[in-house]
Structure formats: structure tokens, C-alpha cells
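Worksheet: one structure, shown below.
For this depiction, one protein chain was excluded, whereas all remaining protein chains were kept in their positions.
Every chain is named by a letter (A and B) in the order it is written, and numbering of its residues begins at 1.
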Amino acid sequence: MNYNWNWSIFFDQSPEGTGTYADMLLSGLYWTIVTALCAWAIAFTLGSVIGVLRTLPSKTANAIGTTYVEIFRNVPLLVQMFLWYFVLPEMLPRGLGDAVKQMPDAPFYTAVVCLGFFTASRVAEQVRAGIQALPRGQRMAATAMGFTTAQTYRYVLLPNAYRIILPPMTSEFLNNLKNTSVALTIGLLELTGRARSMQEFSFQVFEAFTAATLLYVAINLVVVVCASLLERAVTIPGQR
Amino acid sequence: MLSNFDFSVVLTSLPYLFGTGMVFTLSLTAMAAAGGVILGTLLAMARLSGIPGVWHLAKGYVELCRSLPLVLVIFWFYFLVPYIGAYAVGSTTPIQVGAFPSALITFTAFEAAYFAEIMRAGIQSVPKGQTGAAQALGMNYWQTMSNVVLPQAFRNMLPLLLTQTIVLFQDTSLVYVLSLTDFMGAASKVAQRDGRLVEMYIFAALVYFAICFAASFLVRRLQRRVAIIR
Partner (left out) sequence: MQFVNARRGLAAALGLSLAVAPLAAGAEDLTGTLKKVKDSGAITIGYRDSSVPFSYLGGDEKPVGYAMDICYKIADAVKTKLGLPKIDVKLNPVTSATRIPLMANGTIDLECGSTTNNADRQKQVGFTNSHFLTATRFVSKKSSNLHTIEDLKGKTVVSTSGTTNIRQINEANTEKKLGLTILPAKDHAEAFLMVETGRAVAFVMDDVLLASLVASSKDPGAYEISKEALSKPEPYGIMLRKDDAPFKAVADEATAKLYTSPEGKALYDKWFTQPIPPRNINLNLPMSDEMKKQFTKPIDSPDPAAY
């Protein structure tokens, strides 16, 4: 392959003047992680609520939950990103729209909200599956003990459901982390975006992408290890 | 702002959006899904083969693809494929690979990792006794696989394979980052040229929604039918 490898490029100063190319990639990694965590906070909370809605006896609650999941699951993330970034501010009243646009770090907030809502639809499906996987007797037993619906979910169904769905939730979390890269299209300076800028400035395409690849693999490993530790920590002794 | 809407821009660009963009998206989806399922099945078989080296390699490939964002993989392949091609045919200069073949290779290779996981579950869903029975009848590995295991694995996994294909259909929109003219690329080119973002992006969202919703509805119906058979 006739390509001039230059691995020491990472120690060269980037033209942004804020440090070396390695610093540039690490700042990308930082934004990837921060965006993923903030988006996950929204996805987990909202997804749990929607998932629960879909298991409630109420028809209205079901319909709301189903509609949400269908809408957010059937539109590509990139399109959703553009809707939040370019379309939403135009739909708001002028003053508010302008304020939204001029927010510092607008791509970051947009990415967090967009990813949060997108991933919530996936989390909701997992939560629903988890609750439905529980033996029906659990809900009945809780009702028989005089628990309200809220108490049934809080003390009986959800604690069990979350334990069951921990492995699929880990992969949803990883998907969420990877999906932050779509936000480069709205100008978020995350890891893939930084690798791309590094390639543009230095012309060392493959070094930049190799480094980004290794960083992604590394965060994946960290997440997988943390998830298995968490799984061990929350296992109910004697169950399964 | 609603008074400013001008949906005529959507109307006049329909031939471009569908004739060029949607054709690109659909052919990319169909071909990448077909290629991905084949490659994915081979990967799944390799991973279940238990042959040292082979299954490690298959596992490594699947895990690597699954830990990388598609956007990064798209960049990787667009720039790398001509060099791989040159290496494959022993040329000293990179060979020319057009935008569509390059995107096709990217999506086939990437989605194969996801299809592989589905097919692995599918192969494992076929009871062991059947493999044993096939071997007792004197079938070799390939005969057992192609006549007994894989047909059932495909049937059991069909809904999941189709759902993954819908995901693939949505994912193809990411070729936007390369400025290729898929449906989303076409929509954004018109949107930017005419300054009609709101109309074009809403329209694109509606089209994607309609297609994916209808497709996933059909998959669910199919799932119910497959479930009865089992």
C-alpha cells in the first residue's frame, strides 16, 4: 500500500493551536462521553416512563406509549437530528427560536435532547419487554397485598424488570454512545468529527481513523466491564 | 412561520427525490441486506464452528464492528476500499471504486456483523438432535447446514432479519456525510439550494416514517404467522 504512514503525527501541534492532534482526539472523546451520558439520563428516565405506560391497564396510556415508540423508532436518527436542529427553532415563536439558535454549545444541547428522545423509544421497548417477562403472579400478588399501581411498579415490577433487562440495556447504552457520532452533522465536535478534522488538517487519514477506532473499542470495553460488575452487584442472591 | 411554508418545492423536486434519491436508498438497502445476510450467515457459522483461529476471527470481526459507530466505518471504507482492492489484486496503485459500490461494500460488511448475531441465534435455535439425525443419515457439514439447519434458522429468524433490514434502511441515510445522493442526501441538497429546510426535512421525515411504519407493521404480522407455525 503506497501510503506514507506517520504515527508521530499525534504529537504534532494541530492548527487549532490548542495542543497536539492527540489532544484534539481526546477532547473529542470527552464530548462523546459527556453527550452519551447526558442523553442516557434523558433516555433512561423517559424510556422507563414510556415503557411503563405501555404496560398499564389504561388504553390511553398504552396509545400514548405506542405512538411515542412508533414515531421515534421509524424515523432515521440523522433526520431527527436535522428536525431538532434546523426545523424546531423555525416552528417556535420568533424570540424563543432565536434564543435557542444563539445558545452557546447549541449542537451539544441539540444532540443530547435528540439522542435522549431517540434512545428513549428503544429503552421503552426493553422496559416493556422486561415487565411483560415477569410472571403475572407478581403483579397479582402486589395487588392482593393492597399495593397501589404506583407501589406495585416501584417495589415489585420495576426492580425485577431492570435486573432482567440489564444486558440489553447495556447494548442500548453502547448504541447511544456510538450514535453520538451522528451529531457531527450538526457540528458537534465529538470523536468521529475530531478524527475527521484531524484527517483534513494533517492528511493522515488512516492514523486518525485508527486512533478513533481504538478509542471507541476502549470505551466499549470499559462499558462492558462496568455493566458486568453492575450485574453482579445487583443480582438477587439465589435468583436464577 | 407556518404561513411561510412552501410545499411546492417538495412537489417540483419529487422526480429527483424519488427517481434518484429513493432509488439509491432502496437499491443500497436491498443489496446490502442480501449481501449482509449471506456474509453474516458465514460469520455465524464460522463463529459456531469451534475451529480455533476461525471462530476467534469471526468473533473479533463481529465485536469490532459492533463497537464502532457507523459514521466512522463509512469514512473508513470510503477512503480505504480502493487500497484494499489494490492489495487484493496485487496492484501497486489504488483501484477505482465508485461511490455506490463503496457504500455497498461498507454497509454489507458493517451490517453483516449484526446479521451474524441474529443468524447465530437462529442456528442455535435448531435443536441439536436434528444435526445429529442429519449426520446419522450420512450428510456432511455443508449438506447438514444447507438442507437442515439453515432453512429452519432463516425461517425462525425471518422477522428479526427483516427488522434489522428496516434499521439498515434508516442507516443508509448516513451516506449524507459523503455527499452521496440517497433520499436524505437528495432532500438536503434541494433544501440547501432553495433554502427550504423546514419543508424538505419534514417531508423526508414523513416519507421515512411511512415506509418504516408500514414495513414494521408487515413484519409484525409475519411474526405472528411464523409464531403459529412453530
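FYI, contacts are C-beta pairs under 8 Å (C-beta built on N, C-alpha and C of every residue); 3 or more make two chains touch, one makes a residue touch a chain.
Here the structure is a predicted model, which means the values were calculated and not measured.
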item: Which residue of B:Val9, B:Leu26 or B:Ile95 touches the chain not shown here; value: B:Ile95
item: For chain A, the residues touching the chain missing from this view; value: 2-4, 15-18, 85-86, 89-90, 98, 101-102, 104-107, 185, 187, 189, 193, 196-197, 199-201, 203, 205
item: Positions on chain B contacted by the hidden chain, ascending; value: 13, 16, 20, 78-83, 85-86, 89-99, 102, 176-181, 186, 188-190, 192-193, 195, 197
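Heads up, the rule we're going with is that only the chains that are shown with their structure count from here on.
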item: Mean-CA-position distance for chain B and chain A (Å); value: 21
item: Of chain B, residues touching chain A in the complex; value: 1-2, 64, 66-72, 75-76, 79-80, 83, 86-87, 92-94, 170-171, 173-174, 176-177, 184, 188, 197-198, 201-202, 204-205, 208-209, 212-213, 216
item: Residues of chain A that touch chain B when the two form their complex; value: 1-3, 70-71, 73-80, 82-83, 86-87, 90-91, 94, 97, 174, 178-182, 184-185, 192, 195-196, 205-206, 209, 212-213, 216-217, 220
